[in-house]
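What you see is the complex with one protein chain gone and the rest in place.
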């Protein structure tokens, strides 16, 4: 039993924290080798353990960064590698990849794919709609899921993003996404039976976003503690009010719970019990995230919801964690099913 | 729109409160005419409005009384009157009635009756088990439900309690109950198709116990406010600690919610929307009861769980409200079904 | 005990309904339903419609252009207008300054200002909070120094809602530093066209620009604009905090919000069934509805007592706390129901662009969730309300 980081992980943590504090760009992060840390050696990377993902994404969260590391690194590179593609260029930062999987009616159901793939003499063509495709407006490579027919396995394709009808928009808390309409769009088949690799990469993406949430919580906690110590009302620091003291103590307790949940998932990401931990962790992190968002804003008062103060942006990002890869309700139900 | 009581109701309230404070007995309460207030004129009583029940049972709860008014007055007299029986003697206090309806496996499901009724030349005989029959050890009359065959309507019988195998025991928070084994026990048929009258009397019993819960909450609130004002710790009344102040404020808010829920049910007990209000009120009262029980004990500290201090008994009675006529979970599910 | 309205109250309700059916512009209800913010013009249009019927300030006495409604009538009006999707009445003139002038204003002030509130000549905003004095109003520092027939005002106000639309502001200002902090505060009416006033918008995280900072530099305000006596501002502010708050629970908003949430959730598919059939979602919806059914009655009990002339106690604080918790709960569940559609940032600024993302009911869920965090912060934060309740019941 050992909860400490390896020396390499500690170096990665320190380096990444410093880089992100000074406004690390996509290129700088890639150059540091961070993307390669997200994949195991057998897939071309040089990390890929649950704890590697935890270290990287906790820092991403702590900095409130909106670099699309989950999309390019965990989902994109993960799927490409699983499909037997060379990812050296991706790990070096040479591509930004978006995964167009969710559809307007799919909510959080990975199996809901109505986009249709048809093969003719020219190759494959895809028709359907893809929804809230994160980082698609900036992607140089686009992975798309579709089914050749009802009930067939989900197949993974690549589509040229330049050839697309793509409607981009900003995301709450940073970053961008797009709605994508496919209308007999030419595509290259990467893998015909992609269900397992989708489940696997989404489990890892759930770990990543949960760790990111943890980092966000830590930053919000620090901001709030600082505010309680310095902001004065009724003639004394508001942190002297017992009600706020206890609320802060409860937040701290719950953030520790979130950290443990992320540790649990990191430690089980490559075990048979993975899915149950995915559900437990994402549910707990979602519950705690709501508490942290709402209580930290409440303790700040009005300034907590202004754009110029940092809390608002962090709180928005943290609040949005519940809306990717399944929310608290979705994972509660999953946990019950998997526990039966 | 009028939330005030009639002059008669106010007199009843005052009189009953005075009587119960001085340790009112069953006979004294009956003599005051309280049982008759629970039934409408067409059933032989002289009250029976939702607000009549609310007034009576709020006082029962406030006093922490364990007089079996629900069992004899609401269920017993209610069912007898609905079955066309004369209830003058019951309203005068001449009988104590227990309803043996629930069975070991029925939980809160009114329709779950496996006790079998068989008719032969000597009349009806009942076989089965009845469970947690409140006040049965003291009952002079015993009503029993049974079915002549599977899926037949539930029929209502009367059985001589003296002829029974009855195992009595005390209840948490006061009063007694019994497990009853029926083995070809002779019985008199009162009504062959009793489903509707069971639903009706149980709706009224739910109103009664919800009002009783409200009275218990008010007494616990008063005890707790008093304790916060007088008990000193760290050199000042513990009511000076902001955390306890806010917790008490929240209790007060929730007790007002419980009062409103009881008012809602009292106002809808004879309307088509009755069942939805039964579910809403019992659910809310159960949730608030848990909060009041746990927080009042916590604010009292150790003394709150000692037998000699009054809080413990009141808290136990209040906590048991969730275990009669359906608990918060049962009524949550009912409310969802009825709202669909 | 009778939960039904009296025949007179029913008749009034029907009258309100008929008026709304006839006069409430569909353009405005559509905007409200889509969660799009109203322009100044929209508000003015609706105020004028109500005023034409004498209902803009129905709770004012008849001699000042109101109807003398009691608390129950006022409640009925609020419930009906909210249920119909009418815009809320901008409260600063009608709900706040009006009652203050009626209670504390001079005859000249009443004669001058009240008609101008009704006919829309003046648009008021509120200057209470300061950067260092939010919930702790007693520590406010914006000061008014007497100079002949004028006060000279210097300082800053903040969180001034819709201040960008206003041409007048009523302010709490410090006129004395003697005695207890709350004893040196006065209530002052200020024309925002006076030189030295600057309004700066504050952008909130939902993208909205409804609140503002207001800066005062040597702003000269006639002494005639003082309401009540000098240093009486605290009394006036407290009066507004406990009286005139029949709608503090926001039952109408909550009911409308819950209905919209249900409509929206029914249309969201979750693993092959409408989200409303997910038992865990249904449970949270049911808990809210059950709580709201009770709160509506708590509210009516308070309204009914107020109509019968009973003095308000800590009830308005209780309604404020429970009401804001419930509305925020509804907002949170709406954000949950929106699912992945909660992710796109759809601020007011996008309103005109006609390119909103996702099904209509989901589009403003996230923005509303964040915007309504304010409910438990402003108007006396919920912590301050709990202090008030505790003080009243514990008498310590």
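By written order: A, B and C. Residues from 1 in each chain.
What we mean here is this: a contact is a pair of C-beta atoms (placed from the backbone, for glycine too) under 8 Å apart; a residue touches a chain by one contact, two chains touch by 3 or more.
Please read all numbers here as calculations on a predicted model, not as lab measurements.
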Margin query: I'd like to know which visible chains would be in contact with the absent chain if the whole complex were considered.
Written below: A, B, C
Next item on the list: Among A:138, A:245 or A:306, choose the residue that contacts the chain missing from this document, as touch is defined above.
Entry: A:245
Item checked: Absent-chain contact - pick from A:110, A:152, A:189 or A:225 -> A:225
Next item on the list: List the residues of chain A that touch the chain left out of this view.
Entry: 1-5, 49-51, 54, 225, 228-229, 237, 239-240, 242, 245-246, 248-250, 252-253, 256-261, 263-264, 266-268, 277, 280, 283-284, 332, 335-336, 339
Notebook entry, point to check: When the complex is taken as a whole, what residues of chain C touch the one chain not shown?
Noted result: 279-280, 283
Notebook entry, point to check: Can you name the residues of chain B that touch the chain not displayed here?
Noted result: 102, 105, 107-109, 112, 131-132, 134, 167, 169-173, 177, 179, 232-235, 241, 243-244, 290, 294, 297-298, 301-302, 304-308, 312-313, 315-316, 319-320, 322-324, 327-330, 332-333
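One rule holds for everything that comes next: only the chains that are shown with their structure count from here on.
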Check: If every chain is reduced to the average of its C-alpha atoms, which one ends up farthest from chain A?
Finding: B
Notebook entry, point to check: What is the distance in Å between the mean C-alpha positions of chain A and chain B?
Noted result: 52
Notebook entry, point to check: For chain B and chain C, what's the span in angstrom between their mean Cα positions?
Noted result: 42
Next item on the list: Any chance you could list the residues of chain A touching two or more other chains?
Entry: 241, 243
Margin query: Quick check: what residues of chain C touch more than one other chain, meaning two or more?
Written below: 383, 386
